[in-house]
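The complex is shown incomplete by one protein chain, all other protein chains being positioned as in the whole.
Each chain gets a letter, A, B, C and D, in the order it is written, and its residues are counted from 1.
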Amino acid sequence: MGRIKEIAKGARSLIGSMGVTLKHLKDEPVTVEYPAERAPISPLQRNAIRLIEKEETPGSHNCIACLQCEKICPSNCISITGYRPEGLAMKRPETFDLNFALCSECGLCLDVCPTATLGYTKVYDKAGYTRADFFHDLLEEYRETEEQVVEHLREADRRKKAEREAKRKAEAEAKAKEAGDAQ
Amino acid sequence: MTPRTFNDIFGNPYLAVLAATTVIMGYLTVNALMIIWMERKVAARMQRRLGPTERGKFGLLQSIYDMGKLIGKELITPTHVNKGLYLAAPVLVFAPVLALCSLIPVSQSWVFHDYDIALVLLLAFSGLAVIGIFSAGWGSNNKYSLMGAVRSVSQTIAYEIPLILSALAVVMMAKELNLYQIVAKQEGLWNIVLQPVAAVIFLISATAETNRAPFDIPEAESELIGGFHTEYSGMRFGLFFFAEYSNMIIACSLATVLFLGGWHGPLLPGILWFFIKVYALIFVMMWFRWTFPRIRFDQLLSFSWLVLTPIAIANLFVTAVVSKLV
Amino acid sequence: MKETPPPPANATTEELLTQLGPLVHLDVLENLLNQARARSLWPLTFGLACCAIEMMAAGASRFDMDRFGSGVFRPSARQADVMILAGTISRKMGPVVKALWDQMPSPKWAIAMGGCTIDGGPFKYPGQYAIVEGADKIIPVDVYIPGCPPRPEALINGLLMLEQKIKAGKKFHV
Amino acid sequence: MAELIQIASDEDRDTFYLNMGPQHPSTHGVLRLRLHLKGERILSAEPIIGYSHRAHEKMAENRNYIQFLPNPSRVDYLSGMIYSIGYCQAIEKAIGLEVPERAEYIRVICNELNRISSHLLWFGTFLLDLGGVTPFLYCFDDREKILDLLDLVSGSRLTYCYGRFGGLVNDVTDDFLEGTARFCTAFRERLREYDRLVTQNVIFRNRTIGVGVMRPELAQQFGITGPCLRAMGMARDVRRDEPYGIYDRFEFDIPTRTASDCFDRYLVRIAEMEQSMRIVEQALAKLPDGPIMAKKIPRKIAPAKGEYYFAVESARGHFGMFIVSDGSEIPYRIHLRTPSFANLSTMRTVLPGTLLADTVSILGSIDIVLPEIDR
Partner (left out) sequence: MSEASGLAAALAGIASLKTAEAPDAKSGCQGLHTVGREAIVEVGRVFREAGYMLEMLTALDMRAAEQAMHVVYQFNRFGAPDRHRVRVVVPAGEAVPSLADLFGSANWYEREAFDMLGVRFDGHPYLVRILTEEGADYHPLLKDFGVAPAAAEEAAGG
């Protein structure tokens, strides 16, 4: 008798699990039909890095070619060569190349960037026929606005120098006045 | 009530055989491709995903592309293979399918052949497929295929007995071996009502006969990589794929004929009822596949010998007693 | 048949697609079969490391590779069309990858998924003794997918690009 | 232990060697099992590893501590968050850095979510090995919800680099907190459904009950840890025995079973998912406000000369980091004691005598991840 009960219990459990799959037969598919629809992506999503616009340098990035990110990158995938436009205190990058095939998306370069001008692209579904696709040149999108920004920075430097002059002159006069009152 | 066989329709027998073959092959090809698509869609819907959609309207052309690709693949014949068996296997597996199909009484008015011992012939031919599977496994000289072949032989032997016993229960009730008459006798009352136990046993052992989950241990994907068809590529593997689905159609249509009263049904024409029932059973078989894990090899055999066969014999005994009294 | 110059060594995809017309004129049957081959790519179940999990996720319900007919993962190399190299190929695994590639029947393609199979990824540094830096040192690769690990959408995009490549009948292994 | 290489001695006619090779649907990655079979009965089994050896320990010796950060989550990519944050905690303990309260709570939430996602993937692949395809798809569906949550917070799906020495990179948003709460309630209902689909299923029970029983002395013999140990009746968990971070503030119990077969290892992990959700809910309730990064972080991370050992409880067991520092910024040696290395080495004594079909379920039940074994 025990065997009959056991077989009955087994059969009931099989029908139970069949019930579960039947229940799901009626569900709405959860598929995101990728090429047509795209699932919403998280704002912090990590992909290849790019230079983002900063307000101090309107229309361009504010990278000062300090090579911090190149030094911290665990897989050595960033390579930068900087140049110093004449009349400017800070340097600007001449080339900023990223070999995205080596990148492990760890985010250390973003943390270590002093001017926080590194960010992530929104392109998460990159694929290519050749390996050359993954040598990104990060300066490409800012090529044409480079001149105006250098001009803007030069202008900002001049203004800052002028303010410094004015402030120093003001202090000198104030000191001179005090010296005058003290006698 | 005797049906008009193809001989009567076409006059000379050669024309009849030719017509029957084209009808069956046409039906099987279209049907196998359709069932492959249906299986992927049913599986997808049960798993809350979409299944093939990008190829044709609802992914309908997907199976055709699959077949086209399989035809275009290179047929690798590995050197370490026993060439005779290896090449014969796909043909051997597919051969009985034609014979099986011609015996099934599809509609009220006509039938391919009207033999008085159609059921015996059908069960005999269904035993042939395992020879093809065994020669595939043995011929490929691959350890995984060898194990797949050994498993398929013992599984087929184990599940042939309950299959025949449950069919016997129906025969004992209908006192008839001619499938057309068996269906004709189920006029008002389908056999499943009188023989529920035999119907369940028949369905379970038919699933095992066609090597479909949860009894798919001959080509257990996660243990034996590809089972008996590990070494087959291109259209040879396509033939195995094709034969498996054709066997599935035959098993379901045999179950419909024996238990669900072939073409009997209100309103709709007979042949349509037959196909509705066949596809309902095919859906149930697919439902099994996408719900259950795989049975282990030794449990599979003990399930057949220690559970199915005794119940089938007991059922046979009860049917004998009841049919004597009534 | 006009003789086209071989593509420059580091040409990007755009340059290749614009500069190269159909390299060789394929006959009608081959072209027809290519349409069927492109639309039913059966991948080989072959996960190496972290990218294998994202490959499984691409095959699962949310991204569902089966929509493109390539949800049928064939365990046996004889029945697979495309080998998706998902994960780092270690030196010990190299000969196995080559053996598997040779077992696959002839119109076969390879997708290098993840940074490790393109250029060694995060495990590439001078003095690295354990991995093969890039899958194309062993087998010809058709589509590269960067990322560590790339998202399932990137793998599906790679599959679509492989389809374009097969349909267009272009045979350039760069 | 049966000597493996004297093939000549037992030249029995019908035994043969089978390579469940590096490419096999159910070896969870690139593991090669050299099986000596008699029919389908296994006489001896030797797991051969090394096929995904990526030299993590050699990499530790040529980059400084902060640059080694992406590596731990690639050692065991299923519990990537636990490993990555574990490494941060190890170095913080070594240089004595205090982490603000809010960061500690967020770390616990992310760790437990990662543990649930790892157990879910194990559940799916375990069922896939036994032949049931649909549960694999269901569990991936739930796992995607967790990956979305962790994606909201850390920006990546599988290999996280979310922790830094002294805290975390970005703070938690509100929809992460609501999403986690919603996930916990929805997931409990799904667990009941898995129970009906799989746990009660008679085919599954026959395939796993009484299969792959590990004798209790194997625990001490092979140093088994994690769910495999808890299935042997020993309630051992690094979060409870050696509380790190703030795990001592949460009450959760350690699920154990006694028969230590595949079915018990399955039940232990399912119960552990419940416990992880309890911890997440408690952490959500008590999440304080405040900064997520320590105030003063030393510019050069260089632990004093000496040896440090720090252990965390990953989804697979006791993950220990043995850090030897010579005072400079470059670690002298980091040895990663990974749980699956010990758990897999028991296969040499557990597998002989079972059937080939059982190998697949035993291997699935001990839940191994190959790069974690090969490091």
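Throughout what follows, a residue touches a chain if its C-beta (ideal position, glycine included) is under 8 Å from a C-beta of that chain, and two chains touch if they have at least 3 such contacts.
This structure is a prediction, so every number in the text was calculated from the model and none was measured.
A.B. asks: Which one touches the absent chain: D:R205, D:R278 or D:H335?
C.D. replies: Touching the chain that is not displayed is residue D:H335.
A.B. asks: Kindly state which of the options C:A130, C:V143 or C:L159 is in contact with the chain not pictured.
C.D. replies: Of these options, the touching residue for the absent chain is C:A130.
A.B. asks: Taking the entire complex into account, which one of D:V75, D:L168 or D:A311 touches the absent chain?
C.D. replies: Hidden-chain contact among the options goes to D:A311.
A.B. asks: Determine which one of D:T15, D:N62 or D:Q200 touches the chain that has been left out.
C.D. replies: D:N62
A.B. asks: Identify the residues of subunit D touching the omitted chain, counting contacts across the whole complex.
C.D. replies: Residues 1, 3-5, 49-50, 53, 55, 57-58, 61-64, 67, 93-94, 96, 218-223, 229, 234, 236, 241-242, 306-311, 318, 320, 322, 324, 328-330, 332-333, 335, 337, 341-342, 345-346, 348-349, 374-375 of subunit D touch the chain that is not shown.
A.B. asks: Touching the absent chain: which residues on subunit C qualify?
C.D. replies: Within subunit C, the residues that touch the unshown chain are 90-92, 94, 125-127, 129-130.
Quick note on the criterion: only the chains that are shown with their structure count from here on.
A.B. asks: Return the distance between the CA-based centres of subunit A and subunit C, expressed in whole Å.
C.D. replies: Using C-alpha averages as centres, the distance is 29 Å.
A.B. asks: Per the centroid of Cα atoms for each chain, what is the distance between subunit B and subunit C, given in Å?
C.D. replies: Averaging C-alpha atoms per chain gives centres 38 Å apart.
A.B. asks: Two-or-more-chain contact residues of subunit B, please, as numbers and ranges.
C.D. replies: Within subunit B, the residues that touch at least two other chains are 44, 46-50, 53, 221-222, 225, 290-292.
A.B. asks: Give the residues of subunit D that touch two or more other chains, as numbers and ranges in rising order.
C.D. replies: Answer for subunit D, listing residues that touch two or more other chains: 24-25, 63, 70-71, 74, 134, 137-138, 141, 159, 197-198, 201, 203.
A.B. asks: Would you identify the shape of the chain contact graph, picking one of line, ring, star, complete or other?
C.D. replies: complete
A.B. asks: For subunit D, which residues count as touching subunit A in their complex?
C.D. replies: Those in contact with subunit A are residues 63, 66-71, 74, 134, 138, 141, 148, 151-156, 159, 161, 164, 169-170, 193, 196-198, 200-203.
A.B. asks: Subunit D touches which residues of subunit B in the complex?
C.D. replies: 43, 46-49, 143-144, 147, 213-214, 216-217, 220-223, 225, 290-299
A.B. asks: What does subunit A use to touch subunit C in their complex?
C.D. replies: Answer in residue numbers: 29-35, 38-39, 47-48, 74-76, 99-106, 124-134.
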